[in-house]
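One structure is given below, represented as structure tokens, and several questions about it will come after.
All protein chains but one are shown at their positions in the complex.
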Amino acid sequence: MSLVAAVPRGIVLVVAIVLIVAMFVPPLEPLREEFSLFFNIIAAFAFVLGGASLIGRHARKIRRRASGYGYSVVCIGAFGITLAAGLLKLGNPTGIGGDVTARGSVFAWIVRYVFGPADSGLFALLAFFIASAAFRAFRVRNRESTIMLVTAFLLLLGRTFLGGLVTSWLPDRLEAFELPNVIPWIMSVPLKAGSRAILIGVAVGAIATSLRIILGIDRPYRGEGK
Amino acid sequence: MALALALLAPPAAASMPIAHSTPSPPGANVVTVPAAVAPPTEVRASDRPNDNGGAVILDWQLSADDRPQHGLVTGYEILRAPAPAGPYRLLGRVEPGTSHFVDIFAGRGKPFYYQVAALAGTTRGPARPVGPAVATAQWFNHRRLNMLAFAVLLAAAILFGIRSARRGALPRLRELPGVGAVEAAIALARERNRPVLFITGSEDLNDIQTLAGLSVLKEVAGRTAAEDVPLRVPHMHSLVMTAAGDTLEEGRAAAGKPAPVDPDENFYLCDEQFGLVAGAGGIMYRERPAACFYFGSFYAEALALGEIGQTVGAVQIAGTGQASQLPFLLATCDHVLIGEELFAASALLSRDPAQLGCVRGQDLVKLLAIGLIGLGCLLATLAQVTGWGPLIPAWDTLRSLFRTG
Amino acid sequence: MVQLGRWAVMNVTGRRCIYLGMLLAVTVPMIWRISFKEHPTPMVRDIFATIEKLPKNARVLFVCDFDPASAAETRPMEDAFARHLCLRGVGLYCLTLWPTGPIEIDRTIRDVIALEFPSYRYGQNFVNLGYMSGNEAVVAVALTNFKKAFSTDVHNISTHDASRLPMMVPIEDLASFDLIVDVSAGYPGLNEWIPYGAIPAGVPIVGGSVAVGSPEIFPYIPEQCGGILVGVKGAAEYEQLLLEQYPQLDRPECRIALERMGPQTVAHLMIIGLILLGNGIHLWRRHKEAAA
Partner (left out) sequence: MTRKLILAIVCLALLLGLLIRASSGAMPNPFLDYQNLGLWVGAALTLFALSFLYGDNPFFRFTEHVFVGVASAYWMVQGFWGTLVPKLLANLAPEIAVSLFRMDFPVGVPWTRRLLYALPLLMGGLLLTRLHPRARRAGSWTLAFLVGITAGLRLIAFLDAGFMTQIQNSVVSLVAVSRSGFDLGKSLDAILLTGGVICCLLYFFFSRRESGPVALAGRFGLAVLMVTFGASFGFSVMGRVAVLVGRMEFLLHDWLGII
């Protein structure tokens, strides 16, 4: 391992250790704040790479006249217009120093009438997907799937007016087993237990992964390779 | 629990001044304003501990005229000066009944003198200067000593696991069928001559789950390269795309099939989750991947990706720590790695001793968590049932071990 | 690792029938305006009571952590909260941690505060602090130094400017607020504001969450979080309470969530029917296979 190749590992080690130590040393604590800000700043630089990837991929399709290259023209066009409108604040009534989404600007129009509807339109697909997923997945197949099916069924029932009706015949003594009371119980006992255990498990996994990265066992950046 | 809490509660209520609320007869609302309101007593100014300087804490006893009802005091004014003689500048006002103020603009290392004066309407009562108080920085935050201890303990457990595995004591781990299915799915893709789609979640590189996803991608990259299966890795973040480019190269080099990354296999779509759905959905419909892998942090897009993958008949394997999206992945994918299993996937795929040892270390940490929960609950229950004096401070100490701040 | 088994791939027609059914289940009750009366749950009543007993000069941090994509669920909550808080006459400090959140704050200010409460003055009764990037890091900064995290409002007026933003004068840190109200649709949201903001500052917090994110908030209730409105149903229950307490609000724009519950109910019934149908087919097939 050459010295130059060892630099990234050293950077990871130093940065991570400094940020961990900063949690316990008050004069260093502002660093944690500053460094998470640095992340966002560098992520903003990275947009150049993302843009290059997007334009490069579609430009190649256009150059090769690959099938459906017309869509690539649309994509690059939409990208270019939005980028110009936003960076130059075209038609912005508050000028170059104002809010980029100020009403009346070209960018605000695009956000409101192109970005918004397309985004929510795609989001709305989920209503259909959830129905077909429920139809396909919730079957009495084995023990696990049955438990999941029954819970989901109860929850769905409880979200409608039927929730109060199906168990209203129960005597007052068994009030606790009425659906409107069972659902909060599910949310506050088994669901709480399950989500808490997942949280703890994820925390343990995340701590271990952080350690692996700090020690250089995991290298999601280019390490010693060529 | 309520019992134990009552036992632990300091006898604060007894020292509170009790207001004599004799109802005044109608028409007797004559207010006599005395020459001055009584000043607050025992004013103390001290450096706020465990910080980076900059703050001075002021505490005082309420003015004798500050009572819950019929009190003259309408608030307190806090004044500050660089010298005992002044000039004093107003720092702030607090409501009546308040006996605490933090001056967060005290700088570092500068001595200041303070006055706390009671207010009666627009009249400011007399006040004596206190001080000097100097805000200083501490080199260690004692309130986080417990966190440091836990950090060291957890790191030691994980390092122990890694060390023993590196020395040859490979842990016996249970099989995760989802991990085995990854190889089968790649073989299927080769058989059908179709690509494999891999998505590293919708979070940026500042999420540990994304990094765990990249580790899985590294293994998948090696195996697809060995089987000559094309790979499609669309991204929601430019940084993740850049890192994934390196990951792909490393994975291939490790599998003995080094090859540069094609810009059509590792690419950026846009930073919007439904842009990922549209883009990846389009790829799924047009290129019909034989297998789709989703490893990372997912939100609403998980259901859409899984369902589109179902429609095109791909084998789907997912892993995420997002509890709220796990049900949708379970309903659409063939195999799902739940929560912590995501972080173990790359270890099980690579069979790298250090990584496997780390997974063993995670088990040790969980054992510790279970032990602490069990011990804490036992202490709390015993303290409540028996009411035995020494148990209560013991339980309280244990609870304070987990206090963060 | 869980495997529920490999599903039989549904045929295209079956899938399209389900999609069509869903479309009808949602549009038909919307066109014929089918709606049902809501019965508020204790948690929603608790949230309502928390805001109802705020004093007149209270300062409320009103966080809008959602974007237009999730607005269908969160907008009715945001509006109901804004309406209720304005009716109580409290000071509103609006902000968001979502880059696309400012659109929603502007809309609430325009359609609710400015339109229905003309006596609310900018800088005195409400202020729009806009978007700040950095997610939970912003919360952590605001915790100790609010004006460092939000140095200007959306109009680039300094938050230290006492003449133009007099309501910012008493604000030092998060503890300066009497209540945090956060309507959130994911990350960053309640799951960040509660542990990094409300708990260390000791400020009560209530809010609303999209249904999908709510199980992550439940562990905080009731100790660290006063309660959350869950999805459209929570918003509808809140609207019901508002209507009962303030009958003058009986206008269409104050019953948005109540009206949206109509298609919800029918869609839920359809999914319930689908699950029953699916299991019926499944059991019938299994029975036939066993017989064969």
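Note that the chains take the letters A, B and C in the order they are written out, and that residue 1 is the start of every chain.
Here is the rule we go by: contacts are C-beta pairs under 8 Å (C-beta built on N, C-alpha and C of every residue); 3 or more make two chains touch, one makes a residue touch a chain.
As the structure is a computational prediction, the values presented were derived from the model and not from experiment.
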Item to complete: For the chain that's not shown, point to the residue among B:I78, B:A117, B:L211 or B:A291 touching it.
Response: B:L211
Response to the item:
Contacting the left-out chain: of C:V154, C:M167, C:V230 or C:L258, that is C:V230
Worksheet item: In the complete assembly, which of B:L159, B:A226 or B:A369 touches the absent chain?
Response: B:A369
Worksheet entry | Contacts of subunit A with the absent chain, listed as residue ranges | 4, 7-9, 11-20, 23, 32, 34-52, 54, 68, 71-72, 74-83, 86-87, 95-97, 100, 107, 109-130, 134, 143-145, 147-156, 158-159, 176, 185-204, 206-207, 210-211, 213-214, 220-222
Worksheet item: For subunit C, which residues reach the chain that was dropped from this view?
Response: 2, 12, 16, 19, 22, 26-27, 30-31, 33, 69-73, 99, 131, 133, 152, 156, 158, 195-196, 210-212, 214-215, 219, 223, 230-233, 260, 263-264, 267-268, 271
Worksheet item: At which residues does subunit B meet the chain that is not included here?
Response: 1-4, 146-147, 150-151, 154, 171-174, 205-208, 211, 239, 242-243, 246, 268-272, 274-275, 278-279, 281-282, 285-286, 303, 323-324, 326-328, 330-331, 338-341, 344, 359-360, 362-363, 366, 369-370, 372-374, 376-377, 380-381, 383-385, 398-399, 402-404
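Going forward, only the chains that are shown with their structure count from here on.
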Worksheet entry | B-C compared against A-C, more contacting pairs | A-C
Fill in: Geometric centre distance via CA averages, subunit B-subunit A, whole Å
16
Worksheet, complete the sentence: For the pair subunit A and subunit C, the C-alpha centroid-to-centroid distance in angstrom is 18
Practice prompt. Two or more other chains in contact with one residue: find those residues in subunit A.
Written response: 36, 119, 123, 130, 132, 134, 136-138, 148, 152, 195, 199
Worksheet entry | Shared-contact residues (touching 2 or more other chains) in subunit B | 274, 300, 310, 323, 330-331, 338
Worksheet item: If you look only at subunit C, which of its residues touch subunit A in the complex?
Response: 2, 4-5, 7, 10, 15, 18-19, 21-23, 26, 36, 39, 41, 43, 67-72, 100, 102-103, 106, 130, 133-134, 137, 140-141, 154-156, 215-216, 218-219, 221, 233, 264-265, 267-272, 274-275, 277-279, 282-283
Practice prompt. Quick one: which bits of subunit C touch subunit B in the complex? Just the residue numbers, please.
Written response: 1-4, 6-7, 9, 15, 69, 144-145, 170, 172-173, 186-187, 200, 212-213, 215-216
Response to the item:
The subunit A residues in contact with subunit C across the complex are 32-33, 36-37, 40, 97, 99, 101, 103, 111-112, 116, 119-120, 123, 127-128, 130-132, 134-142, 144-145, 148-149, 152-153, 156-157, 159-162, 164, 180, 184, 187-188, 191-192, 195-196, 199
